[in-house]
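This report refers to the structure that appears directly beneath it.
The complex appears here without one of its protein chains, the remainder shown in place.
Letters A, B and C name the chains as they come in the text, with residue numbers starting at 1 for each one.
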Amino acid sequence: MTENTEHKKHTPRPQTEVKMLKNRLHRMMGQLTGIEKMLDEGRYCGDILIQVSALESALQSLGYLILHDHLETCVREKAKEEDPEVMEEVMMLVKKLK
Amino acid sequence: MTENTEHKKHTPRPQTEVKMLKNRLHRMMGQLTGIEKMLDEGRYCGDILIQVSALESALQSLGYLILHDHLETCVREKAKEEDPEVMEEVMMLVKKLK
Amino acid sequence: MTENTEHKKHTPRPQTEVKMLKNRLHRMMGQLTGIEKMLDEGRYCGDILIQVSALESALQSLGYLILHDHLETCVREKAKEEDPEVMEEVMMLVKKLK
Partner (left out) sequence: MTENTEHKKHTPRPQTEVKMLKNRLHRMMGQLTGIEKMLDEGRYCGDILIQVSALESALQSLGYLILHDHLETCVREKAKEEDPEVMEEVMMLVKKLK
């Protein structure tokens, strides 16, 4: 798996999906800004932690969406081509994601 | 536990700690922007997922720092005052955080 | 924190709680035996993994019960005695548990 052949997605993501993922990223930026504001206001730790946990969930969902898409496109293609390493890569990603 | 008495942290966070936490939040905003750029460039899912997992780890670390501070200040104080609910709240937070 | 002073719980667990925790452990042994049987019968991986995940949840619940009890007894006591290390220990346990 060389950097050169792999760094672009073989089957491009549909524009609607890119847009939806970017909307989620923008919402998460808003959540980070909200946490920063709570720190500036000296808000209660428990309240801040609840926002941190909400952001963790949003990020986990994003990861699952991208992983699902990866499985349905890249992994399916590589499995059909009998790529011997594709499932190792899936396992590496599954272990890394929370 | 009423909103009114609880929404500010009783022992204010030291300014150095607020600054350090805000630096971490700014770095995370940079990571979100980086992920957005990867989506715009049609980058490989596996590479994007590695960045998502790095951000998950950064967020988990932030959560642990705030939880540790919470335990050392608010929870210690409330335990000394024999607040009967403080440990319920800790458990709720521990279960929510990844 | 020396092994000698720490290895017994200072406030003993009530017998009803010990019994409840042991019942949960026995059920988990049953779950492990069930997974072994599924392997012997050559059962479908997906079905086995669902049982593994059920056992993971049961174990996580057990961990939370013991942690909650720990917070309500040992940690409260040590916080009142101003033990400077007790919250470090809580954080270590929280990070280790899934």
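Before moving on, here are some points about what is shown:
Just so we're on the same page, a residue touches a chain if its C-beta (ideal position, glycine included) is under 8 Å from a C-beta of that chain, and two chains touch if they have at least 3 such contacts.
A quick note: this is a predicted structure, and the numbers were derived from the prediction, not measured.
Within the entire complex, contacts from the absent chain reach the displayed chains A, C. Looking at subunit A, the residues touching the absent chain are 64, 67-68, 71-72, 75-76, 79-80, 87, 90-91, 94-95.
Within subunit C, the residues in touch with the undisplayed chain are 6-9, 12-13, 18, 21-22, 25, 28-29, 32-33, 35-36, 39-50, 52-53, 55-56, 59-60, 62-63, 66-67, 69-70, 73-74, 89, 93, 96-98.
We take it that only the chains that are shown with their structure count from here on.
Rounded to a whole number, the gap between the C-alpha centres of subunit B and subunit C is 25 angstrom. Once the centre of each chain is set as its mean CA position, subunit A and subunit C turn out to be 31 Å apart.
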